[in-house]
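Just one protein chain is left out here, and the rest sit where they should.
Our next item is subunit A:
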Amino acid sequence: MSRQPKIIIKHLTKVFYKKESRVKALDRISATIEEGEFVCLVGPSGCGKTTLLRILADLEKESTGSYQIMTGQEDRPLQSMVFQERGVIPWLTVEENVAFGLKMRKLPKSVIKERTAYYLKKTGLTAYASLYPKELSGGMKQRVSIARAFANDPEILLMDEPFAALDEQNKFILQEELLAIWSETKKTVLFITHSIDEALLLADRVLLMSAQPGKIVKEIKVSLPRPRTMEQVRADPDAAAHFIEIRKHLQDEVQASRK
């Protein structure tokens, strides 16, 4: 089972340069993510996780270094991002939000309709298709965001703490829904989180980042069989060991940055 590399990141460095301050947000990040792999990026807040994701999403330009996303199909977008809570556009209906990427790419109407309907159904949003986001709960809004990204059928998916603002119950439900959709499409996913449980539930591999300047300091393979549930993760002794390892790392980082 030799898998193809999908994302190759080489010595990626980002410096934010202002009059009064020079901040090195990312320091020579190198990583390879394989086709169909689910990778979680975990690190203390302010470690540059989001900056890395924004560079891959083409929303920010790297200072030095490079990255490459391998393409398979011709007409596929390179990447789609699931944003933190407020990423759903309030003046578009649920359906228009899900269809957004497809419409921007000017796909034929029939294709847009079919794919939008499919992912609305997958995320349980069919009944809410013609509502505006203000009428939805936080969990429902994030479903819209996820449906929009999957409907766009990109080479890779980037997720920036999509469940951080949800309450515990909703978070569990959405995590399992995400895994269900993901296992069907086998997309390559790079997922940012600060929740260790979330990382262990979702990821094939967890990359640990250090506090500023952000570096990848460790990687942990999570070999729990899929499909996974939170109960299994909690019961598994390996996962418990990983949990403690990651927690210790995060605490050390936070302590170190206080000095």
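Just so we're on the same page, a residue touches a chain if its C-beta (ideal position, glycine included) is under 8 Å from a C-beta of that chain, and two chains touch if they have at least 3 such contacts; residues count from 1.
Simple rule for what comes next: contacts and distances are computed from a predicted model.
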| request: Assuming one chain is omitted from the figure, identify its UniProt name from "Lactate utilization protein C", "Taurine ABC transporter permease", "Heme exporter protein B" or "Extracellular solute-binding protein". | output: "Taurine ABC transporter permease"
| query | Looking at the whole complex, which of A:55, A:81, A:125 or A:246 touches the chain that is not displayed? | reply | A:81
| request: Since one chain isn't shown, list which residues of subunit A touch it in the complete complex. | output: 57-59, 77, 79-81, 83-84, 86-87, 89-92, 100-101, 103-105, 132-134, 148, 152
